[in-house]
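First comes the structure, then the notes that go with it.
A single protein chain has been removed from this complex, and every other one stays in its place.
Labels for the chains are A and B, by order of writing; each one numbers its residues from 1.
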Amino acid sequence: MAKTILIVDDSASVRQVVSIALKGAGYEVITGNDGKDALTKLNGQRIHLIISDVNMPNMDGITFVAEAKKLPAYKFTPIIMLTTESQEDKKRQAQAAGAKAWVTKPFQPEQMLSAVAKLVQP
Amino acid sequence: MTAPRRFVVDEELTIVTAADHRERLLAFLGDGNGVRVDLSGVADLDTAGLQVLMMTRNEGVRLNLPVEFTEPSPVVTEALALTRLEL
């Protein structure tokens, strides 16, 4: 059974490229345009990994992670936060909210695949 | 002493279901006949799931009850090979 990954990013092209890469590696992918949109995708379906950007309109990534962690079905879901070098404080906030993994932006698809593979195999 | 009851693990034996599985397995052991854990349907197994299986085995030894694991699915076999563990 393929593992399902939720990608949350306000950039359609990021969602697209990451989706292509992850699907290519054998994962199932669903996407969210921002925190608010992503929360609606958390409707109880099994999700094995969440990848979320930090800076997004409507609901930022850190709020989204904190909300997701409140839902019993996603309490233990690993979360990769997309941080930037200059956002050490954001990274700490994200970790406190429950996102213990991260990928530093800008990244290439291979880097994302490698981070995902450490946490979930397809 | 009747034969051990058969316990079928749902498709997911992970952190998500570990607490639930632990309770149910301990309850099975509680009836004093031991348990036969059917692993054929396991589609997802992680460390938490593995720990629950080991706990069940240990508890059987402690209570001197038969605990048997049967028909490991490919996922279970892979995890056991990975950790060089035997059940």
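The rule we apply is simple: a residue touches a chain if its C-beta (ideal position, glycine included) is under 8 Å from a C-beta of that chain, and two chains touch if they have at least 3 such contacts.
Methods note: contacts and distances are computed from a predicted model.
For the chain that is left out, the UniProt protein name among "Cytochrome P450 monooxygenase", "Chemotaxis protein CheA", "Phosphate transport system permease protein" or "Thioredoxin" is "Chemotaxis protein CheA". The residue from A:Ile5, A:Ala38 or A:Leu82 that touches the chain not shown here is A:Leu82. Within the complete assembly, residues 14-15, 18-19, 21-22, 26, 45-48, 50-52, 54-56, 58-59, 62, 79, 82-85 of chain B touch the chain that is not shown.
Looking at chain A, the residues touching the absent chain are 9-14, 16-18, 20, 49, 53, 55-57, 75-79, 82, 84-86, 98, 100-102, 104-110, 117-121.
Convention: only the chains that are shown with their structure count from here on.
Taking the mean of the C-alpha atoms as each chain's centre, chain A and chain B sit 32 Å apart.
Those residues of chain A lying in contact with chain B across their complex are 1, 46, 73, 76.
Within the complex, the chain B residues that touch chain A are 11-12, 15-16, 43-44.
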